[in-house]
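If you scroll down you'll find the structure; I have some questions about it.
With one protein chain withheld, the remaining protein chains of the complex are depicted in position.
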Amino acid sequence: MGSNRRCEMAAVGARLLRDRERVLVGVGMPNLAANLAKRLHAPDLVLVYESGVIDAYPPELPLSIGDPDLVRTSLCVLPIADLFSQYLQTGWIDVGFLGGAQVDRRGNLNSTVIGPYDRPKVRLAGSGGAADVASFARRTVVLIPHDLHRFPAHLDFVTSPGHPPGTRRAGGPAHVVTDLGLLDFDSEGEMRLIGVYPGVTVSEVRERTGWPLRVASEVQVLTPPSSDEVAVYRALAKGKEAPIG
Amino acid sequence: MGSNRRCEMAAVGARLLRDRERVLVGVGMPNLAANLAKRLHAPDLVLVYESGVIDAYPPELPLSIGDPDLVRTSLCVLPIADLFSQYLQTGWIDVGFLGGAQVDRRGNLNSTVIGPYDRPKVRLAGSGGAADVASFARRTVVLIPHDLHRFPAHLDFVTSPGHPPGTRRAGGPAHVVTDLGLLDFDSEGEMRLIGVYPGVTVSEVRERTGWPLRVASEVQVLTPPSSDEVAVYRALAKGKEAPIG
Amino acid sequence: MDVLTVREAVRRHVEDGQNLYLAGFTHLIPFAFGHEIIRQGRRHLTLSRATPDLLYDQMIAAGVADRVVFSYAGNPGIGLLQAFRRAVQAGEVEVEEYSHFELIARLEAGAAGLPFWPLRALDNDLTRLRARPRVKSPYGDEDVAVVPPLCPDVTLLHAHCADEDGNVYAWGLLGEVREAALAARKVLVSVEEIRPAGSLRNQRDHLVLPGFRVESISVEPWAAHPSYVQDVYDRDQDFYLEWDRISRDPAATSAWLERFVYDIVDRAAYLSLWPPERLSRLREAARIGVQ
Partner (left out) sequence: MDVLTVREAVRRHVEDGQNLYLAGFTHLIPFAFGHEIIRQGRRHLTLSRATPDLLYDQMIAAGVADRVVFSYAGNPGIGLLQAFRRAVQAGEVEVEEYSHFELIARLEAGAAGLPFWPLRALDNDLTRLRARPRVKSPYGDEDVAVVPPLCPDVTLLHAHCADEDGNVYAWGLLGEVREAALAARKVLVSVEEIRPAGSLRNQRDHLVLPGFRVESISVEPWAAHPSYVQDVYDRDQDFYLEWDRISRDPAATSAWLERFVYDIVDRAAYLSLWPPERLSRLREAARIGVQ
């Protein structure tokens, strides 16, 4: 994925966050996009990290959710138990902002295994807080590169729940941001393409999706990153290419 | 109860605490006696108050378990939830050092009501942490003036559990210190007189107890307060007569 | 989050029949809020608090409460709460009673949004009388007691300070303050002082509640008198003793409420009734202790 597409992805992700919302920020691209939003249209965005950090404003992009800068700029640091039990479980997190290895048409995420659970072909990192965030945040936004491996017809493992078969649950996945465009979920809880970056075609997106992808009646062409978005993106991403994605 | 008897009671209570033990200290006479112990034979006694204070060393006798001096001299202050759940419930408190309005032959304490619960003749303060302390401390010591009202044949209400009928439970009441003497519990969990202050007779104790009191084969005459004990007692109790008892 | 007077905060957010938790453990007891609730004539309240203290004794005497949920109804270090005692003995208020551990477990269930909270069972008459349910562990033969959540409609608390974003800071004994706030539908806070947004960021160890959990902040110095604020003013122990005397006599109790609650308009008027030397002494005493 080129740097341009990363920037588009970060900008589109950032725009989905509204000022004053409380967003639980996952590592990688979600971290980049949330920090972008906070520096632009959402200065009072409350960045929450599963490490227990509430309302961080890191001067640089933190390398991980456990960066010492997050602590230094935070409102407070909670024991993880309290964050998950008293803030997340009770609905005080507006947005779960997540990455993942794979996503399916219901917005289920797999970050556990490729292949059978008990003898995996590839053993991934596992849930961390992702399953909890996907279950309890008021909505989730998933940021993930768009290709056939990451958008399979069938997930080997559901780590973080999306929408149940046939219905759309309150909460759960609201949007998926990829390096091709923007997707949401229809009233049946099925993923649907609603926007593409300039130069991306709907059929290209379909080709890189492992199931017959639903497409909104009107697919918008997403506004390219503004010069502000590009500038802030570049400053944030500088020297941090390795950890993102 | 005269000041002499208070001093004897505090001294005998204090002597039951061993250095380095963790003692959860109730308000009133237990507070006085525990502070006496810490200033004499048990300098590393860990004074714990149900307000969440761990290892206090108040320069003066605290007026209540919520005294600001307790905080200033403490090792730390815990949320009450953590103190009760992670320290008391798990057996890390060696001694519950309690007062009470009434005690019976099994060491049950009443600090809730005189008369029927739903329409009490006298409504008392209730458990606070006493029921929890009596249930979970490794042993309890009760400090209480000795008279027929406070040692009834039958309690109107069991606030803090003693020994169950017919058996002695692990933990539970170990000693009762009164202004007449010292009592323990035999292998059946029944209260038993084991010591009297100089000048107190066994029959006097029996007369002021609401049931036929068991008496050890040898009742010792308790060593009177030493000059050190008297001096420290006086310094602690000075100007604090009202709250004690 | 709004910055409101105590009067306005109570007017907007406290309603007849609600379950209130006026939090603060031995210090930080929100007397200004309690007195304002009396003055505004709220009725049929459920007053929840581990340690009702003098504040609930006064509120019960003023007739605002139908029910008290508590674990220790004493005048700390002094004796009983006389107005509470009388009201219970006369059957004028209902009581719902727990041990400290049980009551705080109820708040923990509320703060975590769970339908119950587990703890080891107490073998006492409260357990027997109220037939406290138990739950069997699916991991063995043990069963544990469980208590239901306590979710106050409004939790009111006093703190050392807040910033303009509503972030609330306090230290010293916090007892069950945090849980009582997190379990509530709404949280109203009075503070000794308010500071500019962002200026307390280096105080993160003292953060009690982030602004997004707070409905309103009211700047009200001395709002906790006669209780105390660690390092700011000491407990007015003389008044705790005086109240023991006043509250034994219903007429004296009414007279006190007339003079110190009903007849005044706000906290400034309340404070003007106390000799300035008495208040300075309490400030002094608190500062002597500060290292």
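Think of it as A, B and C in the order they're written, each chain with its own count starting at 1.
Assume a contact is a pair of C-beta atoms (placed from the backbone, for glycine too) under 8 Å apart; a residue touches a chain by one contact, two chains touch by 3 or more.
The structure presented is a predicted model; accordingly, all values stated were derived computationally and were not measured.
> Which of the visible chains would the unseen chain be in contact with across the whole complex?
Hidden chain contacts in the full assembly come out as A, B, C.
> Thinking of the whole complex, not just what is shown, which of A:R20, A:R123 or A:K238 touches the missing chain?
The single option touching the absent chain is A:R123.
> In the complete assembly, which of A:S64, A:T167, A:T201 or A:S226 touches the absent chain?
A:S64
> Could you tell which one of A:A10, A:V23, A:A37 or A:V77 touches the chain left off the display?
Within the whole complex, the residue contacting the unshown chain is A:V77.
> Using the document's contact rule, name the residues of chain A that touch the chain not shown here.
27-28, 50-53, 63-72, 77, 79-81, 84-85, 88-89, 112, 117, 119-132, 135-136, 157-161, 164, 242-243
> Suppose we count only contacts with the excluded chain; which residues of chain B make the list?
Given the touch definition above, chain B has residues 20, 22, 46, 54-55, 73-77, 85-86, 89-92 touching the missing chain.
> What residues on chain C make contact with the chain left out of this view?
Interface with the chain not displayed, on the chain C side: 112-120, 133, 135, 137-140, 142, 144, 146, 148, 171, 202, 205-206, 291.
As a working rule, only the chains that are shown with their structure count from here on.
> Which chain is most central here if centres come from C-alpha coordinates alone?
Chain nearest the centroid of all protein C-alpha atoms: C.
> For chain A and chain B, what's the span in angstrom between their mean Cα positions?
58
> Just the number, please: Cα centre separation of chain B and chain C in whole Å.
28
> Just the number, please: Cα centre separation of chain A and chain C in whole Å.
Whole-Å distance between the two chain centres: 41.
> Would you please write down the residue numbers of chain B that are in contact with two or more other chains?
Within chain B, no residue touches at least two other chains.
> For chain C, give me the residues that contact two or more of the other chains.
none
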